[in-house]
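Only one structure is covered here, and it is reproduced in the block below.
Excluded from the complex is one protein chain; the other protein chains are retained at their positions.
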Amino acid sequence: MDDYSKAEVLMEALPYICKFHGQKFLIKYGGHAMVNDDAKNWVAKDLVLLKYVGMNPIVVHGGGPEINNAMKKMGKTPEFIHGLRVTDQETLDIVKMVLIGKINGDIVSKLEKYGGKSVGLSGKSGHLIKAKKKLQYLLKDSQKIEVDLGMVGEVSHIDTKLVDLLVEQNYIPVISPIGVDEYGNDLNLNADIAAGDIAGATCSKKLIMVTDVDGIMEDINDPSTLHKKVNVEKLEMMIEQGIIQGGMIPKIEAAINALNKGVDSVHIINGRTPHAILLEIFTETGIGTMIVK
Amino acid sequence: MDDYSKAEVLMEALPYICKFHGQKFLIKYGGHAMVNDDAKNWVAKDLVLLKYVGMNPIVVHGGGPEINNAMKKMGKTPEFIHGLRVTDQETLDIVKMVLIGKINGDIVSKLEKYGGKSVGLSGKSGHLIKAKKKLQYLLKDSQKIEVDLGMVGEVSHIDTKLVDLLVEQNYIPVISPIGVDEYGNDLNLNADIAAGDIAGATCSKKLIMVTDVDGIMEDINDPSTLHKKVNVEKLEMMIEQGIIQGGMIPKIEAAINALNKGVDSVHIINGRTPHAILLEIFTETGIGTMIVK
Amino acid sequence: MDDYSKAEVLMEALPYICKFHGQKFLIKYGGHAMVNDDAKNWVAKDLVLLKYVGMNPIVVHGGGPEINNAMKKMGKTPEFIHGLRVTDQETLDIVKMVLIGKINGDIVSKLEKYGGKSVGLSGKSGHLIKAKKKLQYLLKDSQKIEVDLGMVGEVSHIDTKLVDLLVEQNYIPVISPIGVDEYGNDLNLNADIAAGDIAGATCSKKLIMVTDVDGIMEDINDPSTLHKKVNVEKLEMMIEQGIIQGGMIPKIEAAINALNKGVDSVHIINGRTPHAILLEIFTETGIGTMIVK
Amino acid sequence: MDDYSKAEVLMEALPYICKFHGQKFLIKYGGHAMVNDDAKNWVAKDLVLLKYVGMNPIVVHGGGPEINNAMKKMGKTPEFIHGLRVTDQETLDIVKMVLIGKINGDIVSKLEKYGGKSVGLSGKSGHLIKAKKKLQYLLKDSQKIEVDLGMVGEVSHIDTKLVDLLVEQNYIPVISPIGVDEYGNDLNLNADIAAGDIAGATCSKKLIMVTDVDGIMEDINDPSTLHKKVNVEKLEMMIEQGIIQGGMIPKIEAAINALNKGVDSVHIINGRTPHAILLEIFTETGIGTMIVK
Amino acid sequence: MDDYSKAEVLMEALPYICKFHGQKFLIKYGGHAMVNDDAKNWVAKDLVLLKYVGMNPIVVHGGGPEINNAMKKMGKTPEFIHGLRVTDQETLDIVKMVLIGKINGDIVSKLEKYGGKSVGLSGKSGHLIKAKKKLQYLLKDSQKIEVDLGMVGEVSHIDTKLVDLLVEQNYIPVISPIGVDEYGNDLNLNADIAAGDIAGATCSKKLIMVTDVDGIMEDINDPSTLHKKVNVEKLEMMIEQGIIQGGMIPKIEAAINALNKGVDSVHIINGRTPHAILLEIFTETGIGTMIVK
Partner (left out) sequence: MDDYSKAEVLMEALPYICKFHGQKFLIKYGGHAMVNDDAKNWVAKDLVLLKYVGMNPIVVHGGGPEINNAMKKMGKTPEFIHGLRVTDQETLDIVKMVLIGKINGDIVSKLEKYGGKSVGLSGKSGHLIKAKKKLQYLLKDSQKIEVDLGMVGEVSHIDTKLVDLLVEQNYIPVISPIGVDEYGNDLNLNADIAAGDIAGATCSKKLIMVTDVDGIMEDINDPSTLHKKVNVEKLEMMIEQGIIQGGMIPKIEAAINALNKGVDSVHIINGRTPHAILLEIFTETGIGTMIVK
């Protein structure tokens, strides 16, 4: 590529840099999107670039596969109900050790390696995430029965003071989705849902969900059916019709939640695509699915 | 106790509150001092009180026994050379998961439970602890032989910006002793030594080492031989004479290091004594051993 | 008392220290409560301690007995109507000399002696207390007749800028109750009433009236009839029933005034009790009477 | 006077307003210069104008004649040694009541009446004037004998923090010359000398001594011998020759002291001349005597 | 004039200095009022004095006569419709060169010469004046016909951020009346009208129009018929009656516009009168015509 073309690329980015100057972006990242080192490096470099050109990324990460591995190593079998991990005390300890003690630190290290300043947090620091035990119901013989997921929670309040302080001082906060209930007990949170809550509370402009699929497709096996842009109404129809199902459902819930809390748009992109975040933000069409109200 | 006596106790504290107003105290805490919930609660309450009356505690914690337990659970045998843990990649992962993912969070939770604001950190966040691989030598057949401790490091630079920011905003930072080398690799640090380095770099007034012994004794089996106050010269003599030995030696090294870096005094106190930190700071005689230059 | 008990006392104070952190307390102090040096020292030490543990005391003082003494020395006979001092020009000069030139300075000196920073003020500095001449009526032969109290005023406006500035910079303001009317003339103010006005204007959390009685009693001769807590309705009934009378009435008026202006609670305590202020704030039951709305 | 001439007068002031913008001026004022209400009003108006056009006046006042009157009223005879008031405890009380309780407040009231913001202070507030007992010697039969002046002091340290804070917030501080010794005892200070010390410590540009004479004259009975400008060397000669004597001597000492501490010039002017301060600052020749190093 | 009278003049100014402290004054200046160097110096000195005594002048200038001269030099004939300059591209270039390149700089230089700090601006800097093409209609044969004035505009939005920044930092902004339309094209603005708009947008207290007449007169040939103070209603009547006509009409429109936007009063004064601005602000009666709502 010649020099002139390079300069033109930078120029193309200018309107986006102007438009999003000083805005916060909540990046949900983790689990299946962290498949290999390349993907991790792409994400880290993208976030550092965003920070340097004046935007404010905030990361919330998950870590399902790594938690499963660690559990198996310790002889425990992961168990899920409606996509939520059943979490006893021992499981909670493993969840925290993997999320806070391993994945969070890995992301922080990558960001600092590529020139950013980053701070790892969980919902435990600075009263960040206040949570309450999640009540879950199952249908059994047409009856709604409450099932106990153990130490699984849902966000009841986000205190953004610590995150705001760090963002202002140009750190990229990286947050593990662990909340604390009113008695001081830790609770395991669904990372997608927590990301939506934090996006709303921090007044983020966009919630970008880095996943391992290209976006929302009419036919999951046919990439040409990718929706570039959908609204909530359409999504709800697709869920009803069974087109959207499985692990995508909590993502959609998180997206709708975030939009209701004032986030402008939610983006579902594929972390295996090199520099997916940059391309989603800095190009006209983007590369995944953009969800709006 | 009658009301008047209570008021008198508060009054006795006044000169110390005045004297140490706005000062930083580095509390090294962990491992054997975290024996039971009572001890953990005492320490947390003491630190929150210190913060509220205008002082600035900073915590560095260790976690040797818990790391050993976790290793054993995973079928690994802890191995030490000269008191330093030999640390291969798998061990380092366990060290990080236990320190950052478990102990750090537990301390943060206790502090927030008793009314403080706290943030858990490791040396990975905000370029806090830059480290380099520690070279260790053994004498074998009168020859100095280098032994490889694996991913064990020593502090090469402390960047206090993040800690200063949090302290100013009235958070109590809780730091896990993990450092990062110039290539971005994590290194396991000795918590005592790291605490001394951080005490010096943050211009802390005191380094308070919360341990499981009452202080430095002439005869370790006779509590009446406790030294209330010793200087470095005396300590060096005691080491030479073999009076001080074992795990106390790195603590003494950390103490001397901190004093050389400008810390006024180092205190070795017993975490099993209720409110040991308060008593050391707010009483004339203190309860452990005070080390000065 | 052993060390552990001492630490427990400090711990008992912690919830109060947290709760009142950064709050302003208006301390009305003076006159009969300034009987001896011990009492003065207790109050000064209590206020300095409050300041150091993060609260913001503001003092308004009176000085009736000392003014009477000075007047007698100069051959003048003090005269009161409904508890208010009839104040001619010569009396006003004596009032100002005693309040501003003597008592105010004595309080400031005590506070600075015990480690505080303090500034003596009157309502004349910084347009602090704008007042207007008080109209007083007497019943004579069932007719309301206006009597001239001379240069006696009531507060018409408090400008808190100067006090706020000093409080923020960690000074303890000590205020003599002299106001200025719209023509620039000084007016003698009732210290209790002025304290209530200043408590309201400065958004103080509590108004603490340090007196020479233990509080409000059902039977003034029987300490066991002390009310630990009363509300305004009850007080008004007690006045109607003649249980509360004499010098206590303006204090109750000031208390009700302060409560109406947003002060949370008013406390009447005995300055002859050692550390009465600390005990009132830092113990569950307090030692005097707490008045609430 | 026609309008044009008025505008020209304002224009003449411009270079002085520019030159002294933001500068501090220490005005020593009091005693014999406070002869009548006109004089007091002139001074107050001048200071308010100075403040409004961007300069920072600080007032130190005396009050000898009024103290003498008060003492006589109370049946005490003023006694002086070498121009310094012998001060027993009762005298000190009278001094404080007159200076702090009366004169200081009068000046503050005048300043606020003419549109200024002012705060009355003594050396007791905010650790402003630290003093020590003054040792005084007399020659008796050619022998130097120490005489005890009682509670008379000299400045040992000025802490300008409080004054700086008030000046920045556009208050005019009015300071009574009472100092505090290391044991917390009040000491009576010579107002001229204290003014010189405070001028130096506050980095004032000018020390303006408002007196009841026109300045320094070669022949005290012949106004035409007024010195418009003298230097220290000349003054020392005049003292040696006995041309300068009596109450002027401490003023000269204060002047030399202030010049040595960095004040640019000292001005001795006559407070009975209408607007003497303005004329001294805003006219080329001034109206009194200017003393330079 | 004797010294005392001079001081009295300064004293007379004090109430105005107090009253207008920190207020903004918009000075419309230029064109016919810039007849000679004396007039320019008077205005500059007056503005510097205003700034130094605590007020905040902002200057908007015109430059009709000088633009006409420059046009003639370049062989172009100035053409006006209803007092507005018909402005083709070449004319616009000349307007900008004369206003921004010459007159603006001359005013800035004068202000800096007399001790002020000044910054020259046009509506092009900092998005200061957003304008739109002015539509102008003529009556022809009783029909309203649109005429094209060329690049002549009217203000659509004032962004005061840059001016506020400079005023706070004690610069005197000098603004050339050039606006920018939504496509980035420059537009020539009527200076009087623009001054009124800027006075309103900057929350100026007064709009002072420095002209070459003494004010609004009942009979333009009889100075004794000068109106010292008129209101809008009266002015509208005078226009209707034809008493006010010609170039004064846009000034009156600008005045009414400014009053409607919250300016307290508009002053029309004669720049040939020495120190006209000072006299208008600092004297009871002023020297020109004061217009109020």
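Letters A, B, C, D and E mark the chains in the order given here, with residues in each chain numbered from 1 onward.
We take it that contacts are C-beta pairs under 8 Å (C-beta built on N, C-alpha and C of every residue); 3 or more make two chains touch, one makes a residue touch a chain.
Remember, it's a predicted structure, so these values are computed and weren't measured experimentally.
Shown chains touched by the hidden chain across the complete assembly: A, E. Residue E:Gly101 is the one among E:Gly101, E:Pro223 or E:Gly262 that touches the chain not shown. Residue in contact with the omitted chain (choice from E:Thr77, E:Gln143, E:Gln169 or E:Gln241): E:Gln169.
Within the set E:Asp93, E:Asp212 or E:Glu253, the residue that contacts the chain not displayed is E:Asp93.
Touch with the hidden chain on the side of chain E covers residues 73-74, 93, 96-102, 104-105, 108-109, 112-113, 117-122, 124-127, 162, 165, 169, 171, 178, 180, 184, 186.
Taking the complete complex into account, residues 1, 3-15, 17-18, 21, 45-46, 48-49, 52-54, 114-115, 274-275, 278-279, 282-283, 287 of chain A touch the chain not shown.
The definition used in the following text is that only the chains that are shown with their structure count from here on.
Between chain A and chain B the centroid-to-centroid distance comes to 36 Å (mean Cα coordinates, whole Å). Between chain A and chain C the centroid-to-centroid distance comes to 57 Å (mean Cα coordinates, whole Å).
Counting partner chains per residue, chain C shows two or more touched chains at no residue at all. Contact between chains, using the touch rule, shows up for A-B, B-C, C-D, D-E.
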